[in-house]
Each structure stands twice: as structure tokens, then as C-alpha cells.
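Note that this complex is displayed minus one protein chain, with the remaining chains in position.
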Amino acid sequence: MTGHRKDFPILAKEIYGKRLVYLDNAATSQKPNSVIDTISDFYRSDNSNIHRGVHYLSEVSSERYEKAREKVSSFIGADEPAEVTFTAGTTDSINQVARSLEPVLRGNEVLITGVEHHSNIVPWQLAGARLRAIPMDKDCDLLTDSIEITDRTKLIAISHASNVLGSINPVREVTRIAKEHDIPVLVDAAQSIQHLPIDVKDIGCDFLAFSGHKMYAETGIGVLYTSERFSEIMPARGGGGMVDKVTLEGTTYLKPPLRYEAGTPHIAGAISIGAAIDYMQGIGMDKIRRHEHDVYSYARERLLETDGVTVYGNTGQMCGSISFNLENIHHYDTGLILDKMGIAVRTGHHCAQPLMRTLGIEGTVRASFALYNTKEDADALIDGIGKVRMMHA
Amino acid sequence: MTGHRKDFPILAKEIYGKRLVYLDNAATSQKPNSVIDTISDFYRSDNSNIHRGVHYLSEVSSERYEKAREKVSSFIGADEPAEVTFTAGTTDSINQVARSLEPVLRGNEVLITGVEHHSNIVPWQLAGARLRAIPMDKDCDLLTDSIEITDRTKLIAISHASNVLGSINPVREVTRIAKEHDIPVLVDAAQSIQHLPIDVKDIGCDFLAFSGHKMYAETGIGVLYTSERFSEIMPARGGGGMVDKVTLEGTTYLKPPLRYEAGTPHIAGAISIGAAIDYMQGIGMDKIRRHEHDVYSYARERLLETDGVTVYGNTGQMCGSISFNLENIHHYDTGLILDKMGIAVRTGHHCAQPLMRTLGIEGTVRASFALYNTKEDADALIDGIGKVRMMHA
Amino acid sequence: MRDTVQEEIIKQFEGLEWLDRYALLISFAKELEPMDAKFRTEKNSISGCQSRVWIISHKEDGRLMFHLDSEAMITRGIMSLLMKVVNNRPPREVVDLDLYFIEEIGLKSNLSPARADGLASIIRRIREVAEGEMN
Partner (left out) sequence: MRDTVQEEIIKQFEGLEWLDRYALLISFAKELEPMDAKFRTEKNSISGCQSRVWIISHKEDGRLMFHLDSEAMITRGIMSLLMKVVNNRPPREVVDLDLYFIEEIGLKSNLSPARADGLASIIRRIREVAEGEMN
């Protein structure tokens, strides 16, 4: 697993004359050469609009776009490509589901968890649903035994992994309980798709949402998996490419996936997801998981044994993010000083204000890992923290 | 104006051993090297998530993203960058307006024209509005004298230029009339932004929508201009980056433009629009208009003087698209044969079924022009048409 | 499994330039007996085609006979080839038939799932009809 750093050209960059230690992967990942080249090659030799053309380039583009859909489909274990819709990102995916299910949700309830990202909170509010959080213990572990489903509960929407704590939610257990009550489950996989092998059939969810840019692909592209039993819900958006017959009086819609892709999609973005999947599969998701787990555990342990560091959350299964604070030092100061040492972390509430309120804090410093990070990066972080503490002494 | 073809690497390609004559620009434009390189350079050296980072790359990315917003703002003559929202495309822009205005539109009426693209039809239907078309004459010219505004009319939504006919709608005249009744106007500029100098203040519209991919930039990115007086409407989407305070009970939103950009935006896409604007302004929009007008008029004239060709629509001001059919020859056959001669056109209803119904046809062959097209391309089209007719003789 | 009708078609297209292949398809189209207007209904049409395509069928002595038609000549030419290959076979054979000639005469791109006008949906319909007739 060593040596993947060199696949990512940006990582060769020096920041303030220091080696870049990029630990802001939960915000967005860097891109390997193969993905960057796929995008420019596409624009240099195949670019065209898709689906509706009679000409050669349009055929090639359509084929590459649909190929990317197939790759995503098999990457997440969907039954067929038609269950995969390309969207603009996780946030967009969740908003589309909220919009489509609005008639059911309005005035009713969506069950979430206490660690959700705003993107899995606000869309449900805009659709007129009330939100209730599944209880968690003091380590922010979900108490699935306390899931309480009422007549008003119309959906459970939970993140697979927390973008703040790195904790992995027991999604399988949640879908099992939801099935008993025939409640659909949406899984926000924004922070798991790049770290864990994922199989939607195994998870048993009805919707799965994630972003390209956090999994080594382009910005502006995301995925919404929709299980076949929701293939006939109202499309959230209207426009070209998703309709059968249009009159001013009314419109009929095509079948999925076209039904849910109004307008010209982000063709290059979809193709870049295909390239990113090729890249990850070239290494192997299991191998990525093992390597990241090693680095993640090492970093977490070193942080825990560092004086004056509080690390948040503590569940058995974790990936991606570690959140911490230094005693008597504001997270913003920590972030600014680390930055000047070439270490990129994120600070603040990480779009998870309800969790911050539960933890009784304003924000954290978050270090988040990708396949190219190493124990060396974790060491650099620990050294940096030493420096931050010294400067505040 | 000659010589711009060489800025577009894809145009050097041969299709079936023939020089590529790309006349499907209304579907999507090709990209100049400067835009392609901007995208890959961004991923190679600056990529990061924006707005919420304390670190160097995040600062650089944020700055480049906001710079792009400023470029768009001055390109369209907005009062300030905050009036410019990045979206996923024209379709997305229009859907966002429809969603935000839904409380006003539902059960009421949106006035459109008879030449609209489905993307300016279906979103209003999904928002529960009824549609009525402003009458047009037999040449598909808008009869602005016949605009009839009732108590139920809550919005006028018109395309600036038709993607089928190439006709330019009298948008200024429409906004003037709308202002008398205090009705907001949305202009779909998907087919004008790449061809005409545009000034939103001069047009006097409240909303303007267009796509990056049709103006030499990336797929998956678009723009929605919203005049300051609509700066406090409900956001259409919820998620990270657009909220002030979030609790499970309720949420407050930031001011524009952040308010309308939920989730991680298409950062590279936005930057690519900036690069595309630089490219176009490097040539000059007036010069582009003059050149395109020459080529367009030439092509139209040659088509009109070709035996057995019907050209649709006939207004004074035109740009971009020309739609036609060959006598007794199906548009699909025409398109397939032209393709094999290296000439890329589009055939079908062009996502404008209501217009097709008005014209009493199933579809057309559409040739659409960009700044890199020349009279030579028009000649190739005419030659190709000759060949198509010969093969059907 | 190769079959003689397809082999013959492939031979006719062999070595032809693209425009000549289309010219040949158009000549086949011209020979095809047009479908009576009364059968050109919504119900008999196949959706998702760039040019409208209609299909009807009947059984003669246990063998399936399809009649296909389209507004567009090239599509019509392909329909005529499909009829040559598919017709006059028992349903079971139609279901199992490997229509390899499509790829070999260069029309595979028309089969791509990416294309709304895919030949794929026409072939799917033919197979569905045949399956229905097997029971």
C-alpha cells in the first residue's frame, strides 16, 4: 500500500516550504492522475451530449456515461444499473429523495441520528418533516435497542460513518428493525464509500447517497441508489431527457434511471467516478480498508496518549475522521498553526451542529484520512500538535 | 476570427476518416485547451473543499471559486457577485426557482412561450403551476402585444433564444410589460449566453439561467442569477454550507449566494466557467456575435436556396440553431447519413415537443453553431444534404 | 451458431463503406411492403425509438411471422433484415436466436443501451412476443 501517494500529483506540492500532509479528506479527497487524465481526455476526444444524438461522439459519450453507471452499480452491489442515478452530490441526492417523498413526509417524521451532517437534516425540514434522533450513549454509539417507530415515522435516514467522529453506524441492524415496520431507510454513505466495501443488498437500504469528490473523483457529481421498489416515485426535478410526452397540460415520465436525471448530467463527472472506482478496485477495497484502518488506529492511539488532547467518540468500528481538541486551546488556533506546518486539517462544527451541542463544544479539530495517508502523516500531526501546545504555553 | 478551431483539440479529430464538422453545439459545446487545462491544473495543484477550511489549499480553492463568481457576475452585468448562484445547469437553475417559488405558483399560472425547452416547462408543472403560452405568429415570432396577464399569473418564464429555431425572443419587451404588472420574469439563457452579449440589468429580468457546458465550460455546472429583490426567498435545497444555525427543530439560513448553494458545489466546474469567460472575452463577445452571425446567415441562406429543404421559423434576430427537414426524408435518416460524413447534427424533437406539435412535425434536423464554426462547415453541411438526397432518390 | 440467412446478409455488407451500407439498407427498405396504416397504432409502436417503429405478428403453421415498419428508411432497412432473419421460425427458435449479424454489419452501436433509439428494444419486443407464443 505504500507508494500510492505518488499517484496524486497535488501531494508533491510544498505548502509554506513544507511537505503537504493532507488530512482534510472528509471534506474532499485529492485526485489520482488516472482520474485527472480521464477528465481531460474525455474533453479532448469524446465530449458530446448524450442519449439523444445520432452522431458518433454522442454515441461514444453515451456509452462511456452508461459504462460509469454500470461500474457504480456493481461497486455498490445494486441489482441493476437502472437503480443508480447520477446527481450533483450527496446533498443533492438527499434533497431529491426528500422532494420525491415530500407528499408522504410532510407533517410526519423522519428518524435520524445525533451525529448527522446538515445535509441529512435540512432537506427533511424543507420537505416539512419533523426530525427525531435515535438515542446514543455517551460515546455517541447508536442505541439501536431504543429505536422507537411510531405511526408518523415514514423514513429512517442515517449516516453510514460520522464525518466528525469517524464512528460507523450499525446500518444493517437499523435496516433490519426498519423492515419489521416496513419503513424505508436512506443511508448517507458520504463518509464510507471511499473507506469500506459497500453492498446495498447486504445493507438492505432503499436509498444510498454519496459524493464523487470524496472518493477521488470530480466535484459536482454524486450518486443516488434507489431500490427497485421506489422506481416509480415522482421525480424531484423536471426537464430534458426524463420525459416521455410533454404538453402544457401535463407530462409523463420515462423509467429510471432517466426518470431521475433531468437536464444534461455531469457527463465528465460520472465518467470520473468510473475512473475513481477503477483506481480503487485496482488497489482493492479490502486492502484500502486494512491500510486505512492501520493508519487510523495508529493516529487515534497516538492522539489518545498525547497530553492535553481530548478525542471525541469511541465506538468499535471507525473510519476516516478523528475529532479532537487541545486543552485550553481553541480549535481554530490549532488549525491555523498546523496549516503553517503544511498540515491541512479542518476545524469548526463540520456541518454537524446538533452533535456539537450534544458534546457541549463549539467545534473540533478534525484529521481525516485517505488511502494515501501514512503513519508518517500521523506522526507529523502529533509533532504539529506539540508545536501548537508549545506556542500556547 | 479564423483560427479558433485550433484552440479546440477535439476538432482535430477525424470521424470515420473525415474531418469533424461539429454542428451540435446547442446540445453541448466543445472545450478550448485553456478550459481543459484549467480543470486539470486545478486538480493537480489547488484542489480542496471551500469556505470552511483553515488551510492553505482551502483558501486558494475558495478564492478561485469566488473569483469565478465575480467573473460571471460582471459577464452578465449583475449588480454584485452575491446575485450569482452556481447550480448544476440550466435545468437545475430553473428547478430551483420553481421549488423556491412553489408556495406562490401552486394552483396559479406561469406564462411561457410556444418554443420552450422541456426544462422550462416541466419544473413549473412539478411546482403545481398551470402553463399558458404567449401567442406567436406563423413564423413562431412572439406576439408580445397579445401577452395577457391575469390575477393568477405569477411568473413569466421565457427562453432568450430557441434551441430549435434559433429565434431570439424580445425579452426586453417582455420584462417591460411584466414590470407594469409587477410580475417577475425568468429568462432561460441556455442558448444565448454563448452567442450574445448579455446584461441582466438591461434585460430587466429577475432570474437568468444558463449552463456551463454550452458555453465552452464543464458539464455539471450552471448559473442562476437572482436579482437582489429575491434574495430572501426560501432556498430550494438544504445542506452544508448554507445554514446559520441548525437544530432538529428548525434552521436559519445564510444570505445569498451561500444560501442557495447547499452542499459542496462543483468547484472545478465553476472555475471552468471562469476560464471559459476569459476565453470568450479574450476574443470579444461582439466579435463572436459578428462572426457567428455571418456563418449562421450564410448557412441559413444556403439551406433556403437548396431544393427540397424546409427551414423552420423566421424571425429577424437569430442565433445558434437552424432547424430543417428534407422533403420526404426522415430527419433520423438525414442525421445518420450526415454522421457518416463526419457531420454531427442532432435530430428529433430537441426537447421541445409542444413546438413540434405546433409545427405539425415529429422532429427536425438541427445544425447549431459555435464560435469555431466557419462557412466551410456550412458548405460541408450543404454537400452532405446533397448526398442524403441522392441516396434517397 | 451461424445460420445461412445471417451469413448471406453479412456477405452482402462485406467490404462496403458506411454510406454504401446505408444505401443498401435503404434499398432493402424500399422493397419492404409498407404496414397498413390501420396497424400503425400507439399500441403496436415501440417506444424509445428516434424514428417511430411498429411491430405486428401472427403465427402460421406454428411459425412466427413479424411485420415491422418505420418512418425512417435506414431503420426500415434494418427492420427488413430482421424480418428476413427472424421470420418463419418456431417461437422457441426465435427466443434462442443469436442475432450476430447486427454486430457484423456494423450496426452494433444502434444496439447500445445508451441509445434511446436502440434496436435493443425492438429485439426485446420480438423475443417477448416469441416467449408469449411458446406457452
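The letters A, B and C name the chains in turn, as written, and every chain counts its residues from 1.
Please note the rule applied: a contact is a pair of C-beta atoms (placed from the backbone, for glycine too) under 8 Å apart; a residue touches a chain by one contact, two chains touch by 3 or more.
As the structure is a prediction and not an experimental result, all values here were calculated from the model.
J.: Tell me which of A:M234, A:L254, A:L336 or A:I382 is the one touching the absent chain.
T.: A:L336
J.: Among B:Y22, B:Y65 or B:F369, exactly one should touch the missing chain; which is it?
T.: B:Y65
J.: Considering the whole complex rather than only what is displayed, give the residues of chain A touching the chain that is not shown.
T.: Interface residues of chain A facing the absent chain: 16, 329-330, 332-333, 336-337, 340-341, 347-348, 362-363, 387, 391-392.
Basically, only the chains that are shown with their structure count from here on.
J.: Quick one: report the Å distance separating chain A from chain B, using the average Cα coordinate of each chain.
T.: Roughly 30 Å, centre to centre.
J.: Give, as an integer number of Å, the spacing between the C-alpha centres of chain C and chain A.
T.: Distance between chain centres, rounded to whole Å: 45 Å.
J.: For chain A, what residues touch not just one other chain but two or more?
T.: If we look for residues of chain A contacting two or more partner chains, we find 52, 54.
J.: Give me the residues of chain C that touch two or more other chains.
T.: Correct list: 50.
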